[in-house]
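The other protein chains are all here in position, but one chain of the complex has been omitted.
So, subunit A:
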Amino acid sequence: MNHLGFDTEKLKIGSFDFTCCEGCQLQLANKEATLPEFLALLDIRNFREISSERLDDYDIALVEGSITRSDEVERLKAIRAQAKVLVAYGTCACFGGMNAQKNKFPKEECIRTVYGDKEIDTMQESHKISDFVTVDYSIPGCPVNKEEVERIVVSIATRSPIGLPKYPVCVECKQRLNTCLFDLGEVCLGPISRAGCDAVCPSGKTPCLGCRGPADDINYASFTDLVRDKGLSTEEMREKLAFYNGFTEYLNHEG
């Protein structure tokens, strides 16, 4: 059987980073107990952060980071041309990520504040990679959840169907028997964010900031009602919704 054009056992994989913190790539070196087994599945052809080998015959490209400079678009298109499967890897790549917080300032102001008179190339906006190329799969998260990455990579290797949880973070949060942060007077984006992180933030008693973007079929109106009914700040809610750039279409709703 042949799936997505692969007939070899080891997946030829490349990992590439654009404007980002490289935290998502770094997750590939985490979960140390299962790391040798995970690596055994892969033929790493190009992964600058951990290897000086650079081979350009990869099938799968994990693309991390958002696009904020003109030369990045060309590099991204070259990667797309080579890869059979291109994965948007992490929140920066999927949504533009927290880098998009700079979008609210004119780029001239950004450059002047940080570099003074020095000339620097930067785009006005931080772009998700699907603004420039076709993306086959998206793995959201800031950072990505290594377990989910393993599951998806193994699914590709074993030719199984791939999907992200459709339900929101609240489901996982309740499975972990946490006290709901709304009851402690905080605005949490758990009711509208896509699960798959095992509700790591609310489990650490910190509100979800929605790094995985919206879950399927969210009830945004009732979420904003909840915030109002609890007497919480809608300004704070909007700051949180804007944090990772995953909720832009909702932010513009009359909420």
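One rule holds in what follows: a residue touches a chain if its C-beta (ideal position, glycine included) is under 8 Å from a C-beta of that chain, and two chains touch if they have at least 3 such contacts; residues count from 1.
Going forward, contacts and distances are computed from a predicted model.
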* Missing subunit (named according to UniProt) among the choices "Sugar ABC transporter permease", "Hydrogenase", "Probable transmembrane protein" or "succinate dehydrogenase" -> "Hydrogenase"
* If the hidden chain were put back, which of A:Asp57, A:Glu74, A:Asp216 or A:Glu239 would touch it? -> A:Glu239
* In the full complex, which bits of subunit A touch the chain not displayed? Write them out. => 17-27, 29-30, 32-33, 35-36, 39, 44, 47-54, 68-69, 72, 97-99, 101-102, 104-105, 109-110, 113-116, 118, 120, 122, 142-143, 200-201, 203-206, 209, 236, 239-240, 243
